[in-house]
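With one protein chain held back, the other chains of the complex are shown just where they sit.
Our next item is chain A:
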Amino acid sequence: MGNWIINHGLESFILVVWMGINIFLFVRFYLFYDSGPQFFYTRQLLGSALAWARAPAAVLNFNCMLILLPVCRNLLSLLRGSFVCCGRTMRKQLDKNLTFHKLVAYMIALMTAVHTVAHLLNVEWYINSRHGRYGPLPGNLSMLEDDDDDDHHTTFLNPVQSDSTTPTIFAFTTIAGLTGVVITLALILMITSSMEVIRRSYFEVFWYTHHLFIIFFAGLVFHGAGRIVRGQVSTDPPHNTTLCKDHPDKWGKISECPIPQFAGGFPQTWMWVIGPMVIYICERLLRFIRYLQAVRYKKIVMHPSRVLELQLVKSGFKMDVGQYVFLNCPEISQLEWHPFTMTSAPEEEFFTIHIRQAGDWTEKLIKMVENLPEGSQGPKIGVDGPFGTASEDVFDYEVSMLVGAGIGVTPFASILKSIWYKFKDSNPKLRTRKIYFYWLCRETHAFEWFADLLQVLEKEMDERGLKDFLTYKLFLTGWDHTHAAHVMVHFDKDTDVITGLKQKTHYGRPNWDKEFEQVRQENPSSVVGTFLCGPAALAKVLEKKCVKYSDVDPRKTKFYFNKENF
């Protein structure tokens, strides 16, 4: 139980606070509209459907404010930078921004459904009141018309002012109705194109459809402008509701019952969403400015198994280990920005990215680069970033376990190179005293560009007598009988047959229990950070193992799990 609190405590706390605010807003506004005396006459027409429509509206205001914030990646980077003093647990929460974005989106969808259903009923009941189907009081209330005075305030209660209005006509001729239908449609299209199946396989559909959020927010801001939810305002002399409700025919004729006046509620949504909208506009502007900055190609290399390496130079560009950038190539697509982790160390003059062919955009880029003549510059690209994720924290832990699966090894390439440079300079920033590195890969020829790096590091460590600093294990998960035969033949050799490294390649998947046990035994009373860049299934396994092998006792080892996510 204690282990669960260490690994998930802050995240759960934030969710509880968020849910608590939602519930509070819902209940408060429900009671406001269900018991508020100024809505007594409104409730005569609508019953509790008024409160059922207004309560989700308040929750929607709150969540529409929140939804833009997790996708402002530059803002998050700024927050992460200023939280350097506040401990890594706080900063880890910023990694889960996309999960939070989706959660808020689901809440918006749910509240939209409740809000729409309640208003469907409201419209029908407004029309029925107008037709006198609910008795004399609602009938009379509906008949109240606009006072023809000069101040531009409307004083009626029932927004349905004609006997021939139908719900459909009402919906499409009022601002609220029309904007409501349009933005709900936009919301539905955004949600269906964001389903995992569509997002993973057809990214462009997801990305272009998601821009409907512009229509969503535009409509949302104007949704309340018609002021059709109306409450009673005080008159002089005051209208005594308890006495007058039973005598609607006497209104205007006796002193206690002047004709009641109503006014629409002031539209408030814009107050909630204007801040995040401005922040998001700044975010997009910043991306555009970054796109305009010149990026020069230093070197382009085509590796086996369709991996493209680009060495780029951009003035004023500063990075940290394991950070990623977003690339945009206008020749392929104007609007798309795709994330790539950098594989170079901050100590180098340039930055490198390794791109694997994984979809439409990457395939087009690789094809374009393949057809380039020797020694020429690549296609124009824009670079946004760098953005930091968990890898920045690697050097804060005394002991680090780095797990990279396939192309997921890229952030760790950056870290290992940085280690090499830091060792050369004897950099005191390096708090780490031990690193365990696990690389899981299916095919052998993907090894080659990385194996050379490991070979050099191996030699360097040997020369400085620091063989224990870096322990690495390579796992070849896609082996078959030909590999096994080859290994058997060369069993006695000192170096590994596949990579040429002193550390032999393991075959098959790692036994994580054994690995964690080994780390725990070799590092008692240490704080171990586990970093993964790889598939979600592996993340679940590692997360469980971290919880299992952690101990709340400060004299024993504690494992913290950090995941890269894209």
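The rule is simple: contacts are C-beta pairs under 8 Å (C-beta built on N, C-alpha and C of every residue); 3 or more make two chains touch, one makes a residue touch a chain; residues count from 1.
Rule of thumb we're sticking to: contacts and distances are computed from a predicted model.
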Absent chain [UniProt protein name; select from "Transcription factor, putative", "Gamma-secretase subunit APH-1", "Cytochrome b-245 light chain" or "PROTEIN NPGR1"]: "Cytochrome b-245 light chain"
Hidden partner chain, touching residue among A:H211, A:K250, A:R284 or A:K299: A:K299
Of A:S201, A:Q293 or A:Q518, the one touching the omitted chain in the full complex: A:S201
Chain not shown: contacting residue from A:E11, A:D34, A:E348 or A:E398: A:E348
Residue in contact with the excluded chain [from A:D452, A:D468, A:D513 or A:D553]: A:D452
Chain not shown: contacting residue from A:D360, A:D396 or A:E522: A:D360
Residue touching the undisplayed chain, where the options are A:G36, A:G132 or A:P167: A:P167
Absent-chain interface as seen on chain A, which is shown: 113, 116-117, 120-121, 123-124, 127, 166-168, 170-171, 181, 184-185, 188-189, 191-193, 195, 197-198, 201-202, 204-205, 299, 301, 303-304, 309, 344, 348, 352, 360, 417, 420, 448-449, 452-453, 455-456, 459, 490, 494-495, 497-498, 500
